[in-house]
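With one protein chain removed, the remaining protein chains of the complex are shown where they sit.
Chains: A, B and C, in written order; residue numbering restarts at 1 for each.
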Amino acid sequence: MQTTNILSHADKYAEEIVTIRRDFHKYAEAAWREFRTTSKIIQRLQKEKIEVKFGLDVVNPDYVWSYPKEDELKEHMERAVGQGASAELVEKMQGYTGAVAIIDSGKAGPTIALRFDIDCNDVLENSNNDHRPHREGFASVNKGFAHACAHDGHAAMGLITALVLNEVKDRLRGKVKIIFQLGEEGDKGAQSMVERGVVDDVDYLIATHVGADKKGVKHTLYASVAGLFSTTKFDIKIKGKNAHAGARPEKGNNAILAAAASIMMMNSFLQDSNGQTRLNVGTIQGGTGRNVIPGECFFRMETRGQTTEAEQRLYKAALESVASACKVYGCTFETEKMGFAPSAEADPELVKYIMDGCANVPELGAIKEALINTGGTDDITLMMQRVQEKGGKASYMFIGTEQYGDAHNGDFDFNEDVLIAGVKCNLAAVCHLMEK
Amino acid sequence: MQTTNILSHADKYAEEIVTIRRDFHKYAEAAWREFRTTSKIIQRLQKEKIEVKFGLDVVNPDYVWSYPKEDELKEHMERAVGQGASAELVEKMQGYTGAVAIIDSGKAGPTIALRFDIDCNDVLENSNNDHRPHREGFASVNKGFAHACAHDGHAAMGLITALVLNEVKDRLRGKVKIIFQLGEEGDKGAQSMVERGVVDDVDYLIATHVGADKKGVKHTLYASVAGLFSTTKFDIKIKGKNAHAGARPEKGNNAILAAAASIMMMNSFLQDSNGQTRLNVGTIQGGTGRNVIPGECFFRMETRGQTTEAEQRLYKAALESVASACKVYGCTFETEKMGFAPSAEADPELVKYIMDGCANVPELGAIKEALINTGGTDDITLMMQRVQEKGGKASYMFIGTEQYGDAHNGDFDFNEDVLIAGVKCNLAAVCHLMEK
Amino acid sequence: MQTTNILSHADKYAEEIVTIRRDFHKYAEAAWREFRTTSKIIQRLQKEKIEVKFGLDVVNPDYVWSYPKEDELKEHMERAVGQGASAELVEKMQGYTGAVAIIDSGKAGPTIALRFDIDCNDVLENSNNDHRPHREGFASVNKGFAHACAHDGHAAMGLITALVLNEVKDRLRGKVKIIFQLGEEGDKGAQSMVERGVVDDVDYLIATHVGADKKGVKHTLYASVAGLFSTTKFDIKIKGKNAHAGARPEKGNNAILAAAASIMMMNSFLQDSNGQTRLNVGTIQGGTGRNVIPGECFFRMETRGQTTEAEQRLYKAALESVASACKVYGCTFETEKMGFAPSAEADPELVKYIMDGCANVPELGAIKEALINTGGTDDITLMMQRVQEKGGKASYMFIGTEQYGDAHNGDFDFNEDVLIAGVKCNLAAVCHLMEK
Partner (left out) sequence: MQTTNILSHADKYAEEIVTIRRDFHKYAEAAWREFRTTSKIIQRLQKEKIEVKFGLDVVNPDYVWSYPKEDELKEHMERAVGQGASAELVEKMQGYTGAVAIIDSGKAGPTIALRFDIDCNDVLENSNNDHRPHREGFASVNKGFAHACAHDGHAAMGLITALVLNEVKDRLRGKVKIIFQLGEEGDKGAQSMVERGVVDDVDYLIATHVGADKKGVKHTLYASVAGLFSTTKFDIKIKGKNAHAGARPEKGNNAILAAAASIMMMNSFLQDSNGQTRLNVGTIQGGTGRNVIPGECFFRMETRGQTTEAEQRLYKAALESVASACKVYGCTFETEKMGFAPSAEADPELVKYIMDGCANVPELGAIKEALINTGGTDDITLMMQRVQEKGGKASYMFIGTEQYGDAHNGDFDFNEDVLIAGVKCNLAAVCHLMEK
């Protein structure tokens, strides 16, 4: 294969990729709700006659976390159609977003999966003129939802990568699966795709993320992210009993005290020689009135760890802290798992292939082996784990670029030049792997 | 004076007092918002040419707790007018509800104040047919506000007591002030009337509350409430700093942890040989997202004590707990006092007068010296304290009756027979005091 | 009976009672270890041929709290003999101190029990010349043990009371039991006597305590102590697992953290409408080295309550706090009950008899119905409860006197004039009860 020739195919999409990214940005959709985004992806792929699977073909509904209530979902479907999604496609999705495009060369060769996430954040986008999306009219019209982690760009990259690979299909070997993953934020969605078997046949899995390089350098490729943390996202709902705080305080079962005691206890489990850990009770809400012993308290929390072992130990200690504090205060509790991702490490052999392959990408200023991650999570690790368990190899590329504002904030934006660079990195890695 | 004759004057109001109580019940208004109730009281008094003071004449705006924001207040004024308040009177109130009727005999004699509170609770009234107010069409039309502590009855009693006293004015000595107190719930309103001097000239202060007798007996008069607790109502707003919970947890200042630690600490200050104490963090709300170190946490709380000394010690310990926990977690905090009432004890001499005077009330089944209170509060204690400081005497009568549902609950109601009985107890006490 | 005549019999013991008290003071013995004191009491009683029971006749060894280890006990027996106890009597005690003298008139009449406690405190007595026992040579020679709660005086009073009653036996009716109770400090000993049936036949039980009157007035008799608190004394031993604090912190089970968390939690159970409560973790000891996750922690604690119900609720909450915190930190725990006394109230009828009878005691300056207790405990309540359960009546007299230093402190002392006064109060009460 002539990788360089193939890469240059991407250049003609330089304008379209920006248009697509901005369209996704404007109609930002959060986890499990990406009906319009998915519809647009499918339509563009089908226009080129690219095989695409979606709905229950790519998601196993028995393995979903944080899945919305029916009413809310219906509302989002209707909004999506109102904003240009195909009503027919949305119906066919049967409530599950995400899609997988398949470029099959028909020839023997490896199966390579490329992962691109497509959901936005629960963030209110900035509406001042310092913020380009607002200034140039592509800021999110869905209030409270915004692409503040570049998944709009990832989705656009995935689409253009599929188009290019489709153009050069006869020059490829094996098969490429472009995974448009739903619900990466909160580590909710990957599991449902993994449990449908989406990566069970995959020899090489490569995921892509763009973001600010520490030194502000443009377009450095990190061929892997080292030290992806394990994480569990979960909710706790403590149920006690109200009582008059003056007249009969001893008749109450104080859910806020149970929460406070459990929060103090769980925070004392953070030291572990198996790696750094994190614990956060991010939100809390409880009680009904000042003079009523509070009979309920709800909190959203998460644990993280450099190793799954350390993280799971902390997760269990947090649950035990809640269970025991509830026992002390005569309360009961319910917990719901809202997301999970294990820790994972890239396979050095694949990292090397990526580095070698990407040497051909002219947009890159530097190529490095690994970005050292501290504390971040991505449920791509569930896919990596499955691929590695089945004998395949996986890595998670990070492409440094100019970034404006912090990730997960209303003023986030990035230099769109990285989009074509990202497409080319994926193409280069695929070509090099097929050549081997 | 012939007390018995005077008492019988009340009987002709038996129907009107129920009508008034149900009207107040239907248009329930919470603390600082009793514009319609106040307007109706003033109008009825003025119809009989009874002197009545209100607005800034009875409230000192420099001493208000939990006073609503301007917008909200305006909304309530408009609602009140829409529900039948006099627009002219509401305007004259200048934002402050409550009223004081004055029945001046013109003859030498004691000044006696009778206190009736008029505000409702922040409670959603029941809407099933087991609940008489709903069944008979006088349930609250103001959603989320309901008379669940009989203040509708108290207000009606005060009004009829004023009418009767006015009828027999020439037979009286001295002066009677009927205080229609705003905002008793949450111990918010009495201070503003005390600091306007409403009770500065009072020789005898008698307050009235109706409620369930422990033994279910109907119409027992307790000539005093013993052991009224001191209380402080206050809010705490902790301000920390958000940070990414995975990437840079140490950059955050965790307001939920500061809250949890302070709550645990303040709860360890409840033993005091100066009397029983109570502490309650009734509601809590904090944080913005699961994966963000929470930068703010807000809670509503209260302290109570058998003695003001014990309560104030606890209140200070609670504030110090918050201040110190905030220091540990690098947070700051603001606190706002939302209500206060000291502890107070009735004067035995006045209690005896009430008992003797009420021996003439035919509706009473029994007369007792004192109801032993545990944990309850009423900011009438601020008025009692002021009267006692000035050399006067004070007591708080409790009239037992049949009660349905618990106080401060959506299904609260009571047997309206107690209304005329309550009027007569006030009349009997006034007459007996004037005779002495 | 001529009470006054009988009272005057006490006067001739004015010198001996001081001698006895100082002897007991000098050889102070703590709970379960009062071998010498018991021996001296028995010897003096037997010298007058007064019937006296002791050892397993007055103590049920199945109901002992905080009973010392065998070695320690033996040491104390030997010390006692070395300090003048009868070796023969000590052997007959079979390890259990305390005694009951019986003055049986042989005539029909009530059985009256008088309780005097005899143990000292675990306190180091002052050794400066401001402290009379030191100055006058009767300070404790048993280091770390001192009579700092007047039980030396109580024991002397009981002895002289027995001698006087014995002298006038033919003038009495019924029977008097003088109970020399072991181990009152820490509420340890009464149970063992109650469970041997010592008060099962008692119609009237009167206990005596001397102490400072609040107003410093000398010799006021309070015919009862109102509001004796319930209490449980108990130890907690938490067992975790040591681990290297740097290398493998997660391998440890941190007993100090389990203790800290449980202490914070148990302190949040102090509000109860059933009465005031108290909780104290009085001592704590844990861990082995700075850099070792501590695998053990031990603490001594107690709960108290105005009512047994409130106290027992708190006691259970404390145990549950420990149990649950241990579960969180992977620890186990053991608890041992070291003492217990319920709350108890005097019988008004008996209180009246005591007041009337003691009107004849010339040494008294005033006679009052009740001393209001706040927070104090005495396991006389176990005896009171048993007597009351069996249909008898009980009270606990308090005789105010001049006091130097605080109770339970090394500088405690009192005006010995109260001793004969106390004897006479007991005699007067007995005589009046027999006259009725």
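As a convention for this text, contacts are C-beta pairs under 8 Å (C-beta built on N, C-alpha and C of every residue); 3 or more make two chains touch, one makes a residue touch a chain.
Please read all numbers here as calculations on a predicted model, not as lab measurements.
**Student:** Among A:L7, A:L163, A:A247 or A:L279, exactly one should touch the missing chain; which is it?
**Tutor:** A:L279
**Student:** So which of B:T208, B:Q271, B:Q306 or B:N360 would be touching the chain we can't see?
**Tutor:** B:Q271
**Student:** Just name the one of C:D272, C:E302 or C:E416 that touches the chain not displayed here.
**Tutor:** C:E302
**Student:** Just name the one of C:P61, C:G330, C:P348 or C:G376 that touches the chain not displayed here.
**Tutor:** The one listed residue touching the chain not shown is C:G376.
**Student:** What residue numbers in chain A mark contact with the hidden partner chain?
**Tutor:** The missing chain touches chain A at positions 264-265, 267-268, 270-271, 273, 275-279, 374-375.
**Student:** Need a quick check: the contact residues on chain B for the chain that isn't drawn.
**Tutor:** Residues in contact with the chain left out: 247-250, 254, 257, 261, 264-265, 268, 271-274, 310, 313, 317, 320-321, 323-325, 327-328.
**Student:** Name every residue on chain C in touch with the hidden partner chain.
**Tutor:** Contacting residues on chain C, toward the hidden partner: 122, 186, 229, 231, 233, 244-249, 256-257, 259-261, 263-264, 267, 278, 280-294, 297, 299-302, 304, 338, 374-377, 408.
Everything below uses one rule, namely that only the chains that are shown with their structure count from here on.
**Student:** Just by CA atoms, which chain is the most central one?
**Tutor:** Per-chain C-alpha centroids compared to the overall one single out B.
**Student:** From the mean C-alpha coordinate of chain B to that of chain C, what's the distance rounded to whole Å?
**Tutor:** About 48 Å separates the centre of chain B from that of chain C.
**Student:** I'd like the Å distance between the centres of chain A and chain C, where a centre is the mean of that chain's Cα atoms.
**Tutor:** One centre to the other, that is 69 Å.
**Student:** So which bits of chain A are touching at least two other chains?
**Tutor:** 247-249, 257, 261, 264
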